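Here the complex is missing a single protein chain, while all its other protein chains stay put.
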Amino acid sequence: MLTIEKLRVTHRTRNGTVLAVDGVDLTLRRGETLGLVGESGCGKSTLARAVMRLTPPASGRILLDGTDVTRLRGRAAAPFTARVQMVFQDPAASLDPRYTVARAIAEPLLPTVRDAAERARRVAALMDDVGLARALADRLPHQLSGGQRQRVAIARAIAPRPDVVVLDEPVSALDVSLQAQVLNLLVDLQERHGLAYLFIGHDIGVVRHMADRVAVMYLGRIVEIGDWSDVVDEPAHPYTRALMAAAPAANPDAGRAATRTVLAGELPSPFAPPPGCAFHTRCPLAVERCRREAPALRDAADGRRVACHLAPAPSAETNPAQTNPTEANNFRPLRRLP
Amino acid sequence: MKANNPLIVVRDLSIAFAGAKAVDGLSFTVAAGEVTALVGESGSGKTVSGLSIAGLAPPEARITGRVTLAGADILGRTPRERRLAGHPAVSMVFQDPQAALNPVLTIGEQIVEAVRADGRTGARAAAARALELLDLVRIPEPGRRFSEYPHRLSGGMRQRVVIALALAASPVALVADEPTTALDVTIQAQILQLLIRLKDELGMALLLITHDLGVVAEAADRVLLMRDGRLLEDRGVRDFFDGPRHPYGRALLAARPGRRTRRGPRPRLADTSAPCLIGGEGSGAC
Partner (left out) sequence: MSARFSFSTPSTLRLGVLCVALLALLAAAAGLLRPGDPMAMVGPRGLWPLTDGAFPLGTDQLGRDVAAQLLFGARVSLAVGVGAAAVATLIGVGLGAVAGYFGGVADHLLSRLCDYVQTLPSFLLSMVLVAVLAPSIGSVMLAIGLTSWPEIARLTRAEVLRIRNADWVLAARTMGLGHGHILLNHVLPNGIAPVVAMIAAVVAHAVLVEAALAFLGLGDPNLVSWGAMIGNARPLLRTLWYLMALPGLAIFATVMAFTLLGNGLSERLDPRGAAR
């Protein structure tokens, strides 16, 4: 339904130009949750903002049911605006401090629902939908708890009856207990309204819980994408493995920080990304070819796609000549107990 | 669990702000060479407890009870008073490394300042010690980083500097308040590992304040579970994860995402907000 093609987004800053999103291809199917993970600064939010048409892309297309929405302006854009909505990371910052709960939820209805009484009715129904007591209707954001604020933001996002909701780290700013409530709510709403979610997160546990498919991003590019259980529990790309290995274990028997191998170093400067495979500066498997040649995102086992020179092709078993055998030996999906 | 003799003993600690109790009758011990995790949801009183142990509680806090460090009563004394009284130091690492560093001083200047706070170290010795500390927290090229300003460093590097600052007083115990919350997963793992290695190398006690049960599973030896200013559980970490006795602890474990399996439906996350979970032991009725 939502298709992103060869999307490139740049940010111009005083220190130069950052290619924050570098040739991303993604599709989001009706009713599914696509998780997007990666370290901060890798371009997740920039991608989200480009999908929301808050940042114009340098090149590439964003198609909604076949219509390119990136160049739509004014009236032509209106039918598509309502169909893609967003929930921001920090519920305290994404609500206007002067708007009451009811007014905030009613606002996205202004362009389409002209009748005030009808709007009020819709707002009341939305508040029920996200589990906000009607008594909160006249409160201002600072008079709400973090969880309640995020419920308001969610109600506002689903108000225009969208097909796609972009969730940019919707629970990162919340406590564990509130996180659980909001995640449950998001699952319920998805079932009730058939929403498709682009779920951005850096907490692997949360993405693992929510996603149907997971895409992993590194320095503006997708390095691996596939079914959630494949990508999270048996990652194929060396970066995905490192990322999953860094995620805190579910219990003390599954891993202890003192003994595990953690990914060394930090994200390279996005102003001067390394040539070749952008991950080669931190990759434990890097070979000479990685420094010269950027790997393309190509099909690998289990129907996933991986951008790594060493990833075996799906037909690797029948056609071993394609990859150097010693390199391929190093390359075993990492299995981890859930 | 090792049967160490406790380094820090907290007895009946209560902290009130303008009449409202933030912490209510807290008792626990922290052993040297161990990671004790203080867990609980927002507002449960973790930070104020940590602050009062480190001697940094805000002046408007009304604190009662008893906190001893290696037998000496330290409650209500600021770090400076403790130093002058000859007590060993308890240092604090905060959540937000951005806020914990002075933006107009270089990394080196800040660490030198912290080292010289004892009033006995000369400028040259302090600079040498600062370099040593930067090396200790595994900052690459400490000589170059020494004269950099905090804004030039990444979040992970800043947190390393904050830890170096905390180590400047040669503490016997470190209170780390959500030291990884503001950081990325990969950097979180690095910082957690660093803290544990430092604890082992320097033989410190580490009181790790967090609301992230994953961090607890990774790092803690003992778990203290708090809610509404009260201590609900004090258990060894494996014990805790095998099955907390308190219903709130159980609900908290069941509220974590990530227990999903490839087959079967997505599990529902537990709701930990039920007030009957606060009731204390034996309120299993709900």
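Order of writing sets the chain letters: A and B. Residues in each chain are counted from 1.
Definition applied: a contact is a pair of C-beta atoms (placed from the backbone, for glycine too) under 8 Å apart; a residue touches a chain by one contact, two chains touch by 3 or more.
The model shown is predicted, which means the values in this text are computed figures rather than measured ones.
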Chains on display which the left-out chain touches in the complete complex: A
Absent-chain contact - pick from A:M1, A:A58, A:L140 or A:V287: A:L140
Hidden partner chain, touching residue among A:M1, A:L63, A:A82 or A:A137: A:A82
Residue, one of A:K44, A:R156 or A:R221, that touches the chain absent here: A:R156
Hidden partner interface residues of subunit A, rising order: 49, 52-54, 77-78, 81-82, 84-86, 88-90, 93-99, 107-108, 110-111, 140, 142-143, 153, 156, 160
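Operating definition for what follows: only the chains that are shown with their structure count from here on.
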Subunit A and subunit B: spacing of chain centres that average the CA atoms, whole Å: 31
Subunit B - residues contacting subunit A, complex: 41-42, 154-157, 184-190, 192-193, 196-197, 200, 211-215, 217-220, 237-238, 241, 252, 255-262, 266, 268-273
Contact set on subunit A toward subunit B in their complex: 39-40, 146, 175-177, 179-181, 183-184, 187, 202-206, 208-210, 229, 233, 242-243, 245-258, 260, 262-264, 266-267, 338
